[in-house]
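Missing here: one protein chain of the complex. Every other protein chain is in place.
Lettered A, B and C in written order, each chain numbered from 1.
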Amino acid sequence: MSVITVLYFASVKEKVGVGQEQVSPPAGISTVNDLMDWLATRSDGHAKAFASRAMIKTAVDQTHVPPSSPLGNATEVAFFPPVTGG
Amino acid sequence: MSVITVLYFASVKEKVGVGQEQVSPPAGISTVNDLMDWLATRSDGHAKAFASRAMIKTAVDQTHVPPSSPLGNATEVAFFPPVTGG
Amino acid sequence: MLGPTVRVQREPFDPGAELNAFLSQTPHAGGIAVFVGQMRDFRGADRASGEPVSAMSLEHYPGMAERELSALVADAQSRWRLDGVCVIHRTGDLAPADPIVFVAAASAHRADALEACAFLIDWLKTKAPFWKKETTGAGPRWVEATSADDARAARWDK
Partner (left out) sequence: MLGPTVRVQREPFDPGAELNAFLSQTPHAGGIAVFVGQMRDFRGADRASGEPVSAMSLEHYPGMAERELSALVADAQSRWRLDGVCVIHRTGDLAPADPIVFVAAASAHRADALEACAFLIDWLKTKAPFWKKETTGAGPRWVEATSADDARAARWDK
């Protein structure tokens, strides 16, 4: 699988400790859920960020998707809490 | 019965020919409907104004009322078409 | 909080200036909903099929117009938690695109502001004693009330 830019926002970013990273997930990582499982193993911060999975929203290539979505040829995947703008 | 100020607005005013008049209705004029019946006899313009009774709205002392309302001690009665502001 | 603003005036008003004045009076509101009605240059469903309108004259019932608007504002204040309300209505001669009416409602929470604003303009349209006369190619003519306006107002009947 090619390189994916992973973005974190708001409380998710604070837990992970960075706002952005480039990752190359191993074979078998085919859905957003798979990606979260794998990212959670990268550091204590990642583990903490992905612990409350129900509170994390996901976007693939800047479009909201459910976590069961396939990654396909995604180049940008974002994780963030429920939005609170407006 | 004492003197009542009668006001006409918009198309009703144009038909009656005046915007305002002081009237002293005879005994027996006890409701807004009675007043309309009596006013309609005052001139051809009045008759024309009150011909399409369903299209006339009424206010007694600056409050919307149905035509069956008693006049009571009203000092100001207004007749006008359905409102079209805003 | 200042009391509500209700104005019926022959002079033109500036919607942007009115909005900023209203906002300055409601600094603790989270949501402010506003409706501006302006003079349309056509009659009917849309401009393409409508009859051109070149001028408008707005008659009102002095005294009752202010009373009725104040009563609508009081009703809105009893239905929703509002930080402020403002209703301004023009009378007299208007040109196309002139602002006719300005309604604003402010609240801690947006649902109250949005609903109060819609309520105020819907009820104003069916209760406040104003009458529009439009000038078209066929001359001046009184605007007729619509059943759609009655239906929208009826949604708010308790």
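Here, a residue touches a chain if its C-beta (ideal position, glycine included) is under 8 Å from a C-beta of that chain, and two chains touch if they have at least 3 such contacts.
From a predicted model like this one, the values you see are computed outputs, not experimental measurements.
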Whole complex considered, the hidden chain contacts A, C
Filtering C:G16, C:P62, C:G92 or C:P140 for touch with the omitted chain leaves C:G16
Sole touch to the unshown chain from C:A33, C:L72 or C:A128: residue C:A33
Touch rule applied to chain A and the missing chain gives residues 7, 9-11, 59, 62-64, 78, 80-86
In the full complex, chain C touches the hidden chain through residues 14-20, 23, 27-38, 40-42, 45-47, 81, 96-97, 99, 108-111, 113-114, 117-118, 121, 148, 152
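Keep this in mind: only the chains that are shown with their structure count from here on.
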Distance between the CA centroids of chain A and chain B (whole Å) is 72
Cα centre of chain A to Cα centre of chain C, whole Å, reads 48
CA centroids of chain B and chain C: separation to the nearest Å works out as 26
Among all residues of chain B, those touching at least two other chains are none
Expected list for chain C, residues touching two or more other chains, is none
